[in-house]
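One structure is given here, and the rest of the page talks about it.
In this view, the complex is presented without one of its protein chains, the others remaining in place.
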Amino acid sequence: MTALQTVCLLAVAVAGTATVLTRDPLRQAVASGLLGLALSVLFLAFGAPDVALSQIVVAGVAVPVMVLLALAKIRTVDRAAARDDAEEL
Amino acid sequence: MLAYLVAVWLLLAGLYGVITSRHLVHLVLCLGVMQTSTYVLLLAIGWRAGGAAPIFADIPRNTPIVDPVVQALTLTDVVVEATVVAVLLALTVQAHKRFGTCDPDALGALRG
Amino acid sequence: MSVAPLAVLVPVLAATLLAATSPFVTRRRLAGIVAVLAVLASAALCAAALVEAHGDTLVMWFGGWEPRSGVAVGIDFAVDPIGAAMALFVAVLGVAALVMCIEVIQVEDNLFDAIALVFIAAMVGYCLTGDLFNLFVFFELMSVCAYVLVGYEIRKRAPLEGSLTFAITNSIGSILLLCGIALLYGRTGALNLAQMGRALAEGPADGLVVVSYALVAGGLLVKAAAVPFHFWTADAYAVAPTPVGLLLGGAFSELGLFGLARVQWTVFHEVLAPHEAELRAILVGLGVLTAIVGAVMCAAQHHLKRMLAFATISHVGLFLVGIGLLDADGLAGAAVWIVGDGLVKAALFASVGLLNDRFATVEEAELHGRGREIGGIGVLFCVGALAVASLPPFGPFLGKTLVEDAALTAGYAWVPAVMVVVSALTGGALLRVAVRVFLGRGVPAPEDPHSEPAEVDRDSEGEGEVSLATVPALLWAPAVALVVAALAWGLVPGVAAAAGRAAERFVDVQAYAGLVLDGRPLPAVSSTLRAPGLTGWLYAAASVAGAVLVALAALAGVRERAPRAGLRALETLRGLHSGRPGDYAAFTAAGVAVLGGLLALAVG
Partner (left out) sequence: MSERARLVLGLGSLAALGALLVWAVGGLPAFGHPRGPYADLAPRIMLDERHVANAVTGITFDLRGFDTLGEELILFVAALGAAVLLRALRTEGAIEEAAADEERRGPGTAEALRALGAVLVGPTLLLGIYVVVHGALTPGGGFQGGVLLAGVLLLVYAAGQVAAVERVRPVSLVEVTDALGAAAYTLVALAGLVFGVAVMDNVLPFGTTGSLLSGGTVPVLSVAVGVEVTAGVTLILSEFVDQMLLRSRRGD
């Protein structure tokens, strides 16, 4: 096992744990992005540039964007609901 | 061996997250962590000590290379994860819009 | 050259056509007809493949990648009689479902039909493939289609929740399955089923084999809805649009078992052969547990779609017993039963769909006596309920007696008794519903504290609601056709013998590997399987009588007089079906751990 692989594996394990333990979804999205990044470096170290590239575009572009858009939607709905509640009072 | 253990750890950690999750978006990302364990496991199984990437662009044809089959499988796997995340997030957005909550424990219109 | 791949590609091509024209062609009916024709073509191609195989196994390699000196390099379809028959069965149910879709699904675009077509194509491909990773791809494809189809009526609360728990639990199942596949690839360096089996047999039955078995079986059993992986099933099946529920309840769960049988024999049979007795005990035990939990939960339901979902679970348990006996006769019985029961179950789902369309509810209490105006459907429902209780000569009767005989031969003399009880409970519960809804007799069902708030189901399939004086032919005709098919399945001479030979073919894994990898011709097979004897008829009489008794007891209000402790236990069991994905995920983890632990002890 090369040193780069060892470092990446440890980084992946830490980032994965952090993703699970971060309960705030917005911060968790960041942790998950870091996990994706660590994974793609790991895949390069495993001699898999194709997988690394697709991991970067999925975990670095597609998934975070979907999560952030979904969270933005969820937050605005919450805020609208709060506003409606305030008006009713 | 460390690589295999990291794969096991990711699977367990992700599943723990799913079991204890209080937010659907969190739950979806924990499923993602579970899924990454399969990438690590597959690629670790295919790694050949000192092997080159399986692309014969500028390496001689009898260079030892890592296993390309697991890489093809992992590519499929990555796509699967992205699609499942998309569908689950779409459902989550709708669920929140309808019920005003993202707590998975609030689910259960039909019980018993 | 085999026609089998076309059975997958034709519906896929039709699906892309429908999706591509969706923004321009708003003729919903036209799209529905195209979809039905595509699935009909697929069914015809499956039938052609079955005839072409002619009792043998046909192997075709995609891209013409034949094995290189015994090493599989490509992906193959290995079309054996049981696989082809399952594919044909799925396609036939698909035709029935899509015919109903024309009437039931009222949307502006063609996307529903497109997704349904891909769903059916995926299930067909899953039955025919001879490659473990390809099996996983089709498994995942049919899952994603099913998530979307279940949640299609997203304007309502329940489908949304059902689809979410469905997608979460089944994604966990897929990941477990893939982990198992990765471990097996690491050991064998192969993905072809035959090759994996051959390579695995060279090594010991060690931790890797045991755990990969638990992971693969766990992943497939999530789909099959075996206890304790079954929790999502009722939540999802009960909220799916009727034609989708028909496909899910009739075929989807059963495909999980089919996959398990396929992997069990081709991959694990030889390496686990020394521990076969222990493995048999584990699988039969799991099957019996599933059957009993499913039957009890079925009888406790008052929401008709949920009731059918639990009936499906309980029968999956019985099929698992047949497969878990680990011999050809049990497998043949399970195969015959799966087809017969699937046809009946699909007809019942269709009937419940009719009730839902007409009265906008599927709660037993609210439907009390209202079904009198559509007595024809009542007769259909009643026949279906009795067929579930294995009334001769319907298809389920034949399958059940074959499994009973196999269980007796294997030394599980108590299994037939369990089967009688389970059939009586599920059949009786359905019979009770038939009497209450279509005759208005008996003590009305109590308002169920567990049932969803009424207004949610009120607009169930609301947009699609048809308030017609008569029931549309597109709705009742498929249901009647399915029941007739179930009757025919039990009456056609030679089904038992043909299934017996097909199962012998299925379990002869060395011949299978020789054919797939080395191109060696298959030896002839023979089977001693016969039509049911006297004991079979006696067991059937007992289950039908039991079903009538269960129904009568329920109609007389036995619930009021039941012992407290019993009711409390029932409430606890129902409470476990909480609809929370976290609970379900914990049970899934527990199930795999227990399965792996038991196997580890057995191999030990």
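Per-chain numbering from 1; labels A, B and C assigned in written order.
Just so it is clear, contacts are C-beta pairs under 8 Å (C-beta built on N, C-alpha and C of every residue); 3 or more make two chains touch, one makes a residue touch a chain.
In this text, all values refer to a predicted model and were calculated from it rather than measured experimentally.
Considering the whole complex, the hidden chain is in touch with A, B, C. The hidden chain makes contact, of the residues C:F62, C:W414 or C:W537, with C:F62.
Considering C:P81, C:G94 or C:G125, the position touching the chain not shown turns out to be C:G125 (whole complex).
If you put the missing chain back, the residues of chain C touching it would be 1, 5-6, 9, 12-13, 15-17, 19-20, 22-24, 60-65, 68, 71-75, 111-112, 114-115, 118, 121-122, 125, 133-134, 137-138, 140-141, 144-145, 147-148, 151-152, 154-155, 179, 183, 186-191, 206-212, 214, 575-576, 578, 580, 582-583, 585-587, 589-590, 592-594, 596-597, 600. Residue positions on chain B in contact with the hidden chain: 1-5, 7-8, 11-12, 15-16, 19-20, 41, 44-50, 53-57, 61, 65-72, 75-76, 79-80, 82-84, 86-87, 89-91, 93-94, 97, in rising order.
Annotation for chain A: contacts to the undisplayed chain at residues 1, 48-54, 57-58, 61-62, 65-66, 69-70, 72-73, 76-77, 80, 83-84.
Definition applied: only the chains that are shown with their structure count from here on.
Computed centre separation for the pair chain A/chain B is 12 angstrom, with centres defined by C-alpha atoms.
Between the Cα centres of chain A and chain C there is a gap of 36 Å.
Those residues of chain C in touch with two or more other chains do not exist in this structure.
Shared interface positions of chain B, i.e. residues touching 2 or more other chains, are given as 92. Those residues of chain B lying in contact with chain C across their complex are 11, 15, 18-21, 24, 27, 31, 34-35, 37-38, 41-42, 45, 69-70, 73, 76-77, 80, 83-84, 87-88, 91-92, 94-95, 98-99, 104-105, 107-112. On the chain A side of its complex with chain B, the touching residues are 1, 5-6, 9-10, 12-13, 16-17, 19-23, 25, 28-29, 32, 35, 39, 42-43, 46-51, 54-55, 58, 62-63, 66-67, 70-71, 73-74, 77-78, 81.
Those residues of chain C whose C-beta lies close enough to touch chain B in the complex are 133, 137, 140, 144, 147-148, 151, 154, 157-158, 160-165, 167-168, 171-172, 174-175, 178-179, 182-183, 185-186, 191, 234-235, 238-239, 300, 303, 306, 450-453, 456, 574-575, 577-582, 585-586, 589.
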